[in-house]
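Report on one structure; see the data block that follows.
Heads up, one of the protein chains got dropped from this complex, but the rest are sitting where they should.
Moving on to subunit A:
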Amino acid sequence: MSKSLLIKLGLLVLAFALIPALLVGFDKGYYYQIATIAAIFMLLAASLHLVTGVAGLLHLGHAALYGVGAYVAAILGANHGIGFTLGLPLAGLSAAAIAFLVALPTMRLMSIYFAVATLGIGQMLYLVFLNWVGLTNGPNGVMLFSGINLFGLEIDSDLGIYYVVAGIVAISILVLNRLSHSYYGNALRSLREDDQCASAMGINVTVMKIQAFVISAFFAGIAGALWAYTTGYISPNDFHFSQSILILTMVVVGGLGSLPGVLIGALLLILLPEALRSVGDIRNIIVGVLMFSAILFLPKGLFGEVSALNFARRVLGQGWAAKKGEKGIGWK
């Protein structure tokens, strides 16, 4: 068995067997909840990574698209009897559709203006969640009593829910991994580096940016549906601007452009505040100081892009070998 296969299997075993085994050891719903939230935020960070880390578009409204997915799943589930199996893809597609409408006029904007446009759109969607009481139930939020029913199979144990969430997150991250670690990822990176130059290489810059934005929104919507189904209650504050910033921080602290980095970043920023719960409110200051020092001392992130790409090519075996015996330099 090759080394790369062993590492892949190792990561899989860790995510699917070891974590639940540990959780069962503690035997508390609380730990399951943390593990589920961590998985959802890993997906949110991985999806923002495609737009902000790889394609280089500063996106400040990611949480609102996540909210669209959550509201669509929750409202369909609570009021229209559309369950998890259908609600999940619909949540992703709705977020993607809204992102597409938003992207059409904004994608031609230059960097900082694009950031402000996404900020505005995030705020607009937040206000819709908060004020369109007829649809979203306003500040009271939406209760979703129906559990996860996957293709007719009722999943009600903590362990089962964890498996469903972890499985969907894992598949989504594999897709995002494939997109960012491939020539498609290289094309997106070239937009980040110099989009005018990329257009001289025959790349349709606007179309590429819209694609990245829409794909990212699709996975944010999926994360939203997972959130709605696992917490059973959503309210506008779950999708506030501060959540967009939290996700962005995960991406930056983990490493802009580095998928393994942003997954570590997401884990860290969800688990650390929980682990420090015993020290009281001072934990927020500790987390803040750690984030600040991470950026100060590791400006490329915990796991920088260059090492991440080498890791994907050499260790995970996603690379193409130029000559026999030579390790990968291109993408398969």
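A few points about this structure:
Criterion: a contact is a pair of C-beta atoms (placed from the backbone, for glycine too) under 8 Å apart; a residue touches a chain by one contact, two chains touch by 3 or more; residues count from 1.
We take it that contacts and distances are computed from a predicted model.
Going by its UniProt record, the hidden chain of the complex is named "Branched chain amino acids ABC transporter, ATP-binding component" among "Fe-S cluster assembly ATPase SufC", "Molybdopterin dehydrogenase", "Branched chain amino acids ABC transporter, ATP-binding component" or "Integral membrane protein".
Check A:Q33, A:Q123, A:N149 or A:N186 against the missing chain and you find that the one touching it is A:N186.
For subunit A, the residues touching the absent chain in the complete assembly are 175, 178-179, 182-187, 189-190, 192-194, 196-205, 211, 215, 257, 305-306, 309-310, 320, 322, 329-332.
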